[in-house]
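For reference, the structure discussed in these notes is given below.
Shown here: the complex without one of its protein chains, the others still in place.
First chain written, first letter: the chains are A and B, and each begins at residue 1.
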Amino acid sequence: MKDYADILFEYLFKTSIESSPFSLAWYILFIFLVAGVLLFFAANFAGITSFIERRIAARIQSRVGPNVVGPQGVLQWVADGIKLLLKEDLIPGRADRFLFRAAPYFVFSGLFAAFVALPFGYGIVAADLNIGIYYIFAITSLVVVGIIMGGWSSNSKWAMFGAFRSAAQIISYEIPTALSLIPVIMLTGSLSTQDIIIAQGGMPWDWYIFHSPFTLACFIIFFISALAEGNRIPFDLPEAESELVSGYNTEYSGFRFLVFPMAEWANLWVISAMVTLTYLGGWQIPFVSLETISGSPFLILISVGIFFVKTSIVVFIVIQLRWTLPRVRVDQMTLLCWTYLVPISLVAIVGTMVWMLVFPWDGTPGLLIRLLMSGIGAAACLFYIKRIRFNYLNDKLLFERLKGKPSWYPFWRLP
Amino acid sequence: MVPVLEAAIKQYFKNIYHSLYSITEGMAVTMSYMFRRPATIQYPNKLEKPLENQLSDRFRGILQVDINYCIGCRICENTCPIDCIAITIEKNKETKERFLTRFDIDISKCMYCGLCSENCSTSAIYHTKVFNGINRDIENLIIRFVDKPTALYKLPKGSDPMETPKDHYGAILVRKMKG
Partner (left out) sequence: MERSGNADLKHLKPQIAPFREEMILNMGPQHPSTHGVLNFLIVTDGEVIHQALPNVGYLHRGFEKLAEQTPYTTFIPYTDRIDYLAAMFGNHAYVLAVEKLAEIEVPGRAEFLRVIVCELNRIASHLISTGALALDIGATTPFVHWIRERECINDIMEAICGARLTYNYMRIGGVSRDINESIADQILKFLDHFEPMIDEYNRLISFNEIFIKRLANVAVISQIDAVNFGLVGPNLRGSGIEMDIRKIMPYSVYDRFDFDVPFGEGFKGTLGDSYDRYFVRILEIKESCSIVRQALSKLPKGNIKAKVKRKLKIKENECYSSVESARGEMGMYLVSDGTDKPYRLKIKTGSFTAMSIVEKVSQRLMVADLIAFIGSLDVVAPEIDR
């Protein structure tokens, strides 16, 4: 980003930045500009995802979803935001006032600060930290502090329940998240996010997910742990609506309440971006090598587009999982973490080390194994599509006989 | 190996396999719904035909009385479990003729059970397909079907009492409902 700041300064003021006395002011201004752009992106993503999640959830349940507020309902999230802004700001009488007001700030800042190290395309990252992955883990742990503060200061038994459960969940799932990324870091040799993507390639067999069965297992473990970190179903206990009346944010109303779900939806982007950049090849374009990308701005835009597409597919899968699966109980969740996820990821680390020695990345047996693994992956996807087709055809004729209307109504036809 | 340990290890891997397989099956079911017709009827803006045409004639909507056919037997008033029908019949002293002066149905109390319309001797009272009784004032929900004192109906000999015409779209009712 610093090169872009320099180029922009030269373009605007026609002098080189080293000779100008305003360089410090310009850098600070640029920092605020980039922070503003990231916050704008994150907040809008959170809002639009809330609307898209409701439409996807509705189609999965064979309903329609909100389509009244704007054309096809696209202004629904704006209406929700305005409504919550206009609500009365209640603080319970015996609550701890300072902690109650401070808790949303911790959650908000912990999550939005993770956007700094996420890449969006070739060379487009707010700060190319050389400890990128480590920084993202550390800064998202701030969310736990916010949740516990929110639950404790509400002075309500149910809110405290939710806060403690949530703290137990997030803290115990930090470990498989970190452990399952170690094979990726070993294969790359660096913690920086851009380096991880550069070390992969464009084609599916160049991604880290198909490197060995161990990295495939680690992909699944990382996906599950990231879901638990983000409080998404199936690990929804802190906000379990039918048990605790929404857990740690029971006593919050108005805009303070809005911060918690907004942070959750923005976390969707962080989770999906992490999954994409570590295991699915990031913004790499197939059939194009890195030198050609750095040359043309058109290809840079294509790399941004590819990253968006991959992340959106992972976001869609996370949303679909939310509306398919039930919730796990709190002791089953900790059991899952400590007896399944942690041992398998430890075995996978050792396995990847051995694999790296026996089948190095560039050699022929390594390439053949990667091709085999991507074949297995493609077969799994084809099996999934076959089952989808089976479910659709199972019901098509009988539905049309009963209702008299055709059954094919794909999701791009908006009612 | 110790058989208990071996069984435990087998169960461990079977659990993992079964979890992943059942979750994939569930995801396939939900994904297939993205391609199927939603079951929502977007009432009242996006209907193919008006809702009254889609309901069957047996639908138990708001009651309606065709006063010209009432013979004043008061069976509906006695059968109603909630007493929401009020009938008054007066006798003219000179001509010894009986007149209906009041036939009120309180549709805010009615529970649409259908006992009155089933037992009516001439099918003067029947259910319409109108179900929309929104009103700002609950007093407006007492529908008075008698405008001026009406002579009671005399059933012609040999006619079937069930053959009286019924207007299920409720024209009389809609006219009488204010607001």
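Following the convention adopted for this analysis, a residue touches a chain if its C-beta (ideal position, glycine included) is under 8 Å from a C-beta of that chain, and two chains touch if they have at least 3 such contacts.
Since the model is a prediction, treat every value here as computed from it, not as a measurement.
> Using the touch definition up top, pick the residue from B:19, B:53, B:88 or B:108 that touches the left-out chain.
Only one of B:19, B:53, B:88 or B:108 touches the chain omitted from view, namely B:19.
> Please identify which residue in A:5, A:46 or A:60 touches the non-displayed chain.
A:60
> Where the complex has a chain not shown, which of A:153, A:324 or A:374 is the residue touching it?
Touching the chain that is not displayed is residue A:324.
> Where does chain A touch the missing chain, residue by residue?
Listed in rising order, the touching residues are 57, 60-63, 157, 161, 233-234, 236, 240-243, 245, 323-332, 391, 394-395, 398-399, 401-402.
> Write the list of chain B residues that the hidden chain touches.
Answer for chain B: residues 15, 18-19, 22-23, 25-26, 28-30, 39, 55-56, 58-60, 75, 79-81, 111-115, 118-119, 127 touch the chain left out.
The rule is simple: only the chains that are shown with their structure count from here on.
> Compute the distance, rounded to whole Å, between the mean C-alpha positions of chain A and chain B.
So the centre of chain A lies 50 Å away from the centre of chain B.
> So in the complex, the part of chain B that touches chain A is made up of which residues?
16, 20, 23-40, 42, 46
> Applying the document's contact rule, which stretches of chain A touch chain B when the two form their complex?
56, 58-64, 220, 320-321, 323-325, 340, 383-384, 387-392, 395, 399, 403, 405-411, 415
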